[in-house]
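Now for chain A:
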Amino acid sequence: MSWDDKLLKQAKKIIKLYPQKRSALGPLLHLAQSKDGYISDDSITVISELVGITEVQVKSVSTFYSMYKQEPTGKYLLSVCKSISCEINNSSEVINKVQEFTGLNNNETDEEELFTFEAVECIGACGGAPAVQVNYETVEGVTPENAINLCEWLKETKPDVVVADEMQENFGGIKSFDWAIQDNSGATSTAPGFQTLKTTEVKK
Partner candidate 1 sequence: MKETILLTKHMRDNPEDSHLIDSYEKNNGYSTAKKTILESSPEKILEEIKASNIRGRGGAGFPTGVKWGFLAEDEDRYLVINADESEPGTFKDRILLERDPHQLIEGIIITCFSANIKEAFIYIRGEYAKPARRVQQAVEQAYQKGYLGKNIFGSEINLDIVVHLGAGAYICGEETALLNSLEGRRGEPRLKPPYFPAVKGLYMKPTLVNNVETISSVPWIIENGGEEYNKLGVEGSTGTRIFSLSGHVNNPGNYEIEMGSSFGEFVETLGGGIRNNKKVKAYIPGGASAPWFRGDQLDIKMTIDDVANNNSMLGSGAVVMMDEDTNLVSAAKSIVSFFAHESCGQCTPCREGTTWLEMILDRIASGRGRTSDINLLLDVCDNISPGLSWPPKMTTICPLGPSAVSPITSLMNDFRDEVESLIPTKVLL
Partner candidate 2 sequence: MSDSFGLIKGLKVTFKELFRKSVTDKYPKEFREKPQRFHGRHVLNKYEDGMEKCIGCELCAGVCPAQCIYVRGEDNPEENPVSPGERYGFIYEINMLRCIYCALCVEACPTEAITMTSLFEMSVANRSEAIFDKEVLVVKDDGTPNTHEEQTKLINFDDLNTSDGWMRATSPNGNPNFQNVVNWSGSLGVGKKPPEEGQTLEEE
């Protein structure tokens, strides 16, 4: 088994939440993603044993969902929305600028393993189009210029925790709705920041 005890303990805790073991497959795959940055074959073997199904069944499920990455990702997963509301609000320019800056095509990771770029379908920030997510932390109303600033900032400061509110303040614009109080919890990996997965942290 390539998972350490801590991770296994967490996995078993997740499995207990559900009436049937197999239901935990999704969260376990998020857990694997947070560990390696992608769904490695080793993780699949571990999960298949934990859940009691064959490896290819795990693989089948993991490849069905676009958030489980099959290839290693960088430290920051840049997802730029290209769906209708963003599209008509010039998201293609944002995509171009980000691609220019990072030199990456869709679903590619750079050599330093810092950025992974993807143009994604709707991320539910249509009011704040065009929207960008960094490790699934949303920034809304991102102009092409600000998109580059955001990338530069990430490249220079390399924050371990990316926080939506912080990025919105510095690089965002129009928002879908008022976000209320400043929230300092953010994502620590290319898995969505979520307590039970321990992929979230509070930035001081």
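If you want to know what made the cut, all candidates are chains of the complex that A comes from, given by their letters.
Everything that follows uses one rule, which is that contacts are C-beta pairs under 8 Å (C-beta built on N, C-alpha and C of every residue); 3 or more make two chains touch, one makes a residue touch a chain; residues count from 1.
Here the structure is a predicted model, which is why all the values come from computation and not from measurement.
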In-complex contact of chain A, chosen from 1 or 2: 1
Partner candidate 1, residues of chain A touching it in the complex: 17-27, 29-30, 51, 60-61, 64-68, 79, 82-85, 87-89, 120-129, 133, 136-138, 164, 174, 176-181, 183, 185, 187, 192-197, 200
